[in-house]
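With one protein chain held back, the other chains of the complex are shown just where they sit.
By letter and in written order, the chains are A and B; residue numbering begins at 1 in each of them.
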Amino acid sequence: MAEPTTAGPAPQPEPLARSPIPTLTPTAIVAGWEVTDRSSDASTRLADLSPLAKVHVRASEDGALAAALDVRFLKAARDDYGVLITGSGPGEWTLIGPAGTAGDIAGRLSALDVDERITIVDLTHGRALVRLTGDAGSTLLATVCAVDLDEHTMPDGTCLRTSVARVVTDLVRDDRDGVRSYLLHCERSSGAYLAEQLRQVGEAHGLGVEGFAAAGR
Amino acid sequence: MTAATTPGAATRLDPQPGEVIDRTDRFAFTWNGVEHHAYRGDTITSALAAAGVRVFSRSFKYSRPRGILTASYLDPGCTVQVDDEPNVRGSHRRIAPGQAVTAQNVWPSLDRDVKMANQAVGRFLTAGFYYKTFIKPQRLWPTYQRVLQRFAAGGTAPDTAPDRLRYDKRYAHPDVLVAGGGPAGMKAAVAAAKHGAKVLLVEEEHELGGHLRYGDTGDLDRLALLRAEVAASDVEVLTDAVVAGRYDGNLFAVVERSAPGLTERLTKVRAGVAIVAAGLIERPYVVEGNDLPGVLLSTAVRRLINLHAVKPGNRAVVLTANPQGDAAIADLQRAGVQVWAEDARAGGDIVRILGRGGVVGVEVGDGRKVPCDLVVTATGWTATTSLLNMAGDRPVYEPRIARFLPSQLPDDVLVTGGLAGDDDLDELLDHARAAGELAAERATEPGSVRGAALPVRPIVDACLPALPLHDHPAMFRGPTHGFVDFSEDVGSKDLAAAVAEGYDSSELAKRYTTATMGPSQGKLETVNAVAAVAEATGITIGQAGTTTWRPPYAPITLGALAGRNFEPVRVSPMQPWHEVHGAAPLVAGAWIRPDHYGDPAAEVRAVRDEVGIIDVTPIGKLDLQGPDVPNLLELLYVNKWQKLDVGRVRYGVMCAEDGVVLDDGVTGRLGPDHYLMSTTSSGAAGIWEWIENWLQTERPGWDVHVTPVTTAYASMNLAGPRSRDVLAPLTDVDLSADAFGYMHVRTGTIAAVEDCVLWRIGFTGELSYELHVPAGYGLHVWETLLAAGADHGIRAFGVEAQRTLRLEKGHLIVGQDTDGLTKAGSAGLGGLVKLDKPNFVGKPELVWQQEVGVTSTLVALQPVDPTEVPPEASQIVVAGRTVGRITSSRRSPTLGRGVCLGQVPPDLAAPGTHVTVRLPDGRDIVAVVQQHLAHVDPEGARLRG
Partner (left out) sequence: MITLSCPWCGPRNVTEFAYGGESGARPDPATATPQPWRRYLYTNANPAGPVTETWLHRAGCRRYLVVERDTTTNEILAIRRPGGAPSTSARHATTGRATEQRP
């Protein structure tokens, strides 16, 4: 048996983070993540946004943190930093922000002076995240999701969790410049499957794939 | 000239005001190989009828020639093959250029059919012939099967699914679903939409309009107005689509037969309120010869003349009992057909229809024989109550109108149109408007829960005005016997015979004769069948009742039912590497894992001698935070947890309330209130729910937050005597045995990736580090470790090698070495269970188990013959009686012999006991109970090194 080694680590190359969803060429590096780098002029588009920071926070449903975040369950809104706060469960929020900012988001949450115990977990690596933008988005989702996504049941700034193509998925309505857009995130290991299902269903709707940067976060 | 085609018997008429054919678009197609021409808008049978074709199929049992009866989807004798597509409804499907249409169920041909002989032997094919013939001798069953298969009225399916077929499914959520796009359905839909409801209107025909489409110019004017109203509304319209079923919670299956780009689509409609405006189906008249080509319903001739401009014959006898029949007479006369009218309201009737290959005349009520080539009947209506029955209705027979009326419905199903009663169009539309408004109100009412099960109430409470009823003579059977079920070749005589044999209820007679069980599924024949049973038993139709209507109302292809099939799969971040490196995939639940990379025994040796690395990402990982985590661990694990220091890891076992082993794994303490729990891979989802259940329902006061982080980390186990050497240069964690001992946990950097969790544990029995790295970096860390380990002989190993390694080490797998009856005491875990703890899940049963003693226990076994490896589930026997079993077995590459775990009774559990193992091939071998569960390194020296 070898002698116990106590030497510190040797210098290492910068690590590369990969999305669970296979990238398409050309690629680029954003905040240490390999991402697809392309645009699409299709009217309905799918983008892999898995590198976005995703911070999960738990507290009581109607306590001090809930008041401070001011986003109720099933609602979604952006804060002053542009972070999308989603009321992803009762007493549970998922905050989605620019790639590489999970630490900042968690830091700001910790710094909130709330009079209750909260739990912050960085789930950036634990969730696959895609954005589906365009007019056919809700039509396309109606083939994989049994929940009514009509304007009056799921307007911009709302979220819910349901089964999408038999995977438990968080669905956030987050329109871009007045164009209907959905964020979908599920646990990471199902991400490639979910994205592939959306792509297949989207074939009939001329779904295009756009890159990380083109999807505008 | 052949019997099947009589050119000149019917011809295309001059343009008709309501025709749906486009005379500027004429094209060719073939029928049984002969070229014909059609206009765009023709159905298969309308185009062929215009060409003089009268026979489209041969009947099921007697092989009688059959032609157009209804000129609609229901037409029982007009099912044809189109190219490679079997069972196409020829009176519904619109013909397309170049299609090859052929007749089905004809052997050897439509004109000459050997089964015609069945008519001569018809006495063998009477009621219940399925149950009486083809019974003995049994050795001829395969022959019977071959013969009967030839009878089956199906077309020829292609061997492989053609690529052009596209099926899909989708969900829809209208406030109001309207089933039926006739005048009432259109009006109800528009009214509901005007009232603010989101409306889906579904019509089975190719256009909206129902009977108005083939009506007179007054009807066509009304239709134009209604269509304009629909077009101006927000109503979503599906034509050539049918509401095939209604299910609990107002869920409807809608089959779309011409969705763009698709062969067929199934739409699952969750409706707030459904309005059933399915209308009435014209009922055939049961009389001798009523199935001959040339016997048509009045609605059929009106469709042929007014929609397709086809003259259906030259000399017609019309039996009319209602205004629809009178209108058919007018249409026929306008088309230049000579008409002999028998008015049933004035005592007219027909006794029998004469002819063999087609109609040649009719014996009318007064005994005269009238020569003709066309017989038209308008003798009454069948209410299409299927969807209402599926919603809980029990329709009641109303003798005044000789049809059924709905009686009870839940509040989320309304009925209008001809199903609800009779009246002039204006009054009918008023009723439909009221139904539409009421539906919209109920569906959009605040607090109404879509999809809730609602109680069924009498229909008079439905807040809709009752429609008046117009008297109609009750006409089911004439003075002679005729066919009731055209699909199954069942006659009124067969039903009478069934009753005579004791099958004297409509449900029994139906099953015995198979009446209503063919492709038309009772829509044409049910009421006539009930009438025949009632007549034979001397009761009224009301007393005989009707048969139960079940989904689907209309046929759905298997392709549409299959639609899109979703089978989620899960993969780890290292899956791309596994695929490139020849991993044999193992499907474990939804996970795809590497079983091995070609040589599992070599993988085992690498771990024992040098170092190996395995992807264990599917291991369940739960982040537990809060002051009550120790209480939670105490409650759920059978062992003690209060004194776990920060930086320490402990193995734990969970039991259910029945004391049965539920899961196992290690939990480490990362900080004062912060723990990371691991579960088995298969238990990951279930244990999370198990914990949440306790926290939410039994211990709501406890302050614990559980976050599943299974896939937030890529997990890999670096195992083997050289694992420390591989890892040390890559991490800032001090790996020395003193600084990071066995059953400890550290957090740190690996391969420049921060926030990694390192456990020093050992399922394999070797010095090993379980590394949990942020999942996006999983592939990076994996590849870096493999590169760094190259000089140390590192080898990736799969699930198979891991299973062998752990078996050598005697570690149990929950669900493999235990089953649904294995309590902790029987799993070799007795020492772990701390019955002195005040309370934990499963404790009562484990206390009682200890009191009465275990009946079975887990031991390690080795066959005396080292070459033997008894397959898992081999039985352990005493005097021929099974007393235990082998739960795990492998050939151990380390020991060069077979090693096992097994469940044995306590009297066979002492080390050194010889037990008899019965192999699946019947041989008995001897195995010896070992002192320790571990076959390799029972002292754990390698583990703690």
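Just so we're on the same page, contacts are C-beta pairs under 8 Å (C-beta built on N, C-alpha and C of every residue); 3 or more make two chains touch, one makes a residue touch a chain.
Here the structure is a predicted model, which means the values were calculated and not measured.
Trainee: Just to verify: which one of B:Thr239, B:Thr480, B:Thr537 or B:Ser682 makes contact with the chain not shown?
Mentor: Final answer for the missing-chain contact: B:Ser682.
Trainee: Have a look at B:Pro137, B:Gly367 or B:Pro455 and name the one touching the chain we're not showing.
Mentor: Answer from the full complex: B:Pro455 touches the omitted chain.
Trainee: With the full complex in mind, choose from A:Ala17, A:Val71, A:Ile85 or A:Val147 the residue touching the hidden chain.
Mentor: Missing-chain contact among the listed residues: A:Val147.
Trainee: One chain is left out of this view; which of B:Asp663, B:Asp725, B:Asp817 or B:Glu868 touches it in the full complex?
Mentor: B:Asp663
Trainee: Which chain A residues touch the hidden chain?
Mentor: Touch with the absent chain occurs at residues 73-74, 89-90, 146-147, 160-163, 168.
Trainee: Tell me, which residues in chain B touch the chain that this view leaves out?
Mentor: Residues of chain B in contact with the hidden chain: 247-249, 251, 270, 449-455, 656-658, 660-663, 682-683, 685-687, 689-690, 692-694, 696-698, 700, 814-815, 819-821, 838-839, 843-845, 848.
Heads up, the rule we're going with is that only the chains that are shown with their structure count from here on.
Trainee: Quick one: chain A and chain B, Cα centre-to-centre, how many Å?
Mentor: 32
Trainee: Of all residues in chain B, which touch chain A in the complex?
Mentor: Result: residues 168-173, 198, 261, 268, 270, 564, 566-573, 590-591, 617-618, 623, 625-627, 703, 705, 707-713, 721-722, 724-725, 728-732, 734-739, 749, 751-753, 755, 767, 774-781, 784, 945 of chain B touch chain A.
Trainee: How about chain A: which of its residues touch chain B in the complex?
Mentor: Going through chain A, the ones touching chain B are 1-2, 4-10, 12-20, 33, 50-51, 56, 58, 117, 119, 121-127, 142-148, 150, 153, 165-167, 187-190, 192-194, 197, 201, 204.
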